[in-house]
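Apart from one protein chain that is not included, each protein chain of the complex appears where it belongs.
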């Protein structure tokens, strides 16, 4: 299904191989050796394709699907048509992710430094690094094994990139240490001078920003997002955090592990987010706040106080999400009532 | 008026020529042969300049203006001073646009590939393509006649760019097919991996994003905006849509024709906007929603439900715009009343 111009497909895999890859169980004895050639949505899949069903709402599609195999939750097993081979698991989306990654592995560019790239003599590059056309690697930068620096990216002096990390095209990195398996999408800017200055009617006076950015292992940062370096302490992006496009992270911010920041959200200076905090799209967190582990912030919401672990908030300023929706319906009723008199 | 360092002016044109260019009518017999040398605002125009009056509020400026000619609506004809030649039309701004484009045509760079650009041997370039300094064109990319790739832009493998399209400086394109007459401003990133992963306490697991981005003919995308490729289906930007700076478009989003997305707006994954939907600045649309043709969303508003064709909404969450302003004035009265007691 995927356009072969852009995506190279591996496989085929037998159902048994896919069970092993995904950790799911083959549900029927028949068909273990059945070759599967691709992944595809239920509505478009054919007899050689594997689909998945993660959301109970789409269970109706299951019965109509021509998919040769499907990954699903045990409780939905009975809804599958007779012809379909099944892989069952408590977490179908995760199992599907593993299978799709097997069919469409991340392409690995040839190792080597393109002859148009500008790499400082003092930079240290492991043997199998790839540096793309017109990329720039500064003095004393360190690129570990398997790192990939795409076209036009600029790696500042002394920056370190961990094993297997990818620096997207036209990214700009300075004053930072990047972990292993990190993925920076195009246009990301990391290590910029934070927004720190002494304000004054005579003019604003810059305060040197003397910290770094530490990006821990497995982090993903979306296109054109920006992460400022610390003012003195470091800015830290915790391991496995997922950051979407056009996100802003101010100086001294500390994210724990596995945080999820959706597109266009922003975090002001010195805020601290514990593990697995989620910020929905276009939301913001004011400076110096503390958000407990697993806190969740709704879209376009603005957090102006500390949050307890697991607390869910919405609104600007943000309040507990249940209160927020109660408020919304309360206002809705007020305006409807008022409307009766007004118009 | 325009700084000649940055803008090369064509002309002069006679009033009659400008009538033909713009589709407006010369209102007085006299002056058809009058040469016009430039366009200029009413307040600054001289006897050789043409101005336009689109907004009735500025009609007072008309009488004081020294402009030699003016494009305006027939209903305002009587307000013009005696000395002024007139071009009348039902749509003065559109007529003015055509005239200004005649005076200031888009500069066309010399065709050719700059010797610092890196163009893969397997890329297909039409004869009159322009590729700027340090631009990169990947394996098997296709650049149709008259396309312009500006300095530092990175065109990924197999990407196709249609006739006459412009890829701005330092743009990054991958996994996409770009139509004819498309204009991408600097720093645009298209085709990035969408924000798709299976969340989990053990860590988030990436789901391969196997779709593309289809940018239809005549689309404009502003500086540093980002468009993710589809997860399986494609992300589609409908013909003639206008997208401002710093806009985010998630995976699988489908825009119809002529949509207008103002700066810093964002659309979450799988939302579908029909033709001529307008999103004002900093507004957002949640995932999987459907916005009917011509729907309009106010600035900073957040759409959390489907919208009917032509529906106008504002607020976060967004409600019909009339209700929104009624709510705003209701709250205003409440707080004013409360204030009397409070302070």
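Just so it is clear, A and B label the chains in written order, and each chain counts residues from 1 on its own.
The rule is short, and it goes like this: contacts are C-beta pairs under 8 Å (C-beta built on N, C-alpha and C of every residue); 3 or more make two chains touch, one makes a residue touch a chain.
These numbers were taken from a predicted model, which means no experiment stands behind them.
The chain omitted from view is touched by exactly one of B:151, B:199, B:289 or B:321, namely B:151.
Checked against the hidden chain, the listed residues A:67, A:84, A:268 or A:335 yield one contact partner: A:268. Contact with the undisplayed chain is limited, among A:47, A:112 or A:140, to A:140.
By the touch definition given at the top, subunit A reaches the unshown chain through residues 116, 118, 134, 136, 140, 152, 154, 157-158, 170, 172, 174-175, 187, 189, 192-193, 195, 197-201, 203-208, 210-212, 224, 226, 228, 232-233, 246, 248, 250, 264, 266, 268, 282, 284, 286, 300, 302, 304, 316-317, 319, 323, 326-327, 330.
Taking the complete complex into account, residues 1-3, 5-7, 39-41, 91, 93-94, 96-98, 100-101, 103-104, 114, 116, 132-134, 150-152, 168-170, 183, 185-187, 218, 220, 222-224, 240, 242, 244-246, 258, 260, 262-264, 276, 281-282, 299-300, 316, 328, 331-332, 334-336, 338-339, 342 of subunit B touch the chain not shown.
To be clear about the criterion, only the chains that are shown with their structure count from here on.
Centroid to centroid, with C-alpha atoms defining each point, subunit A and subunit B lie 29 Å apart.
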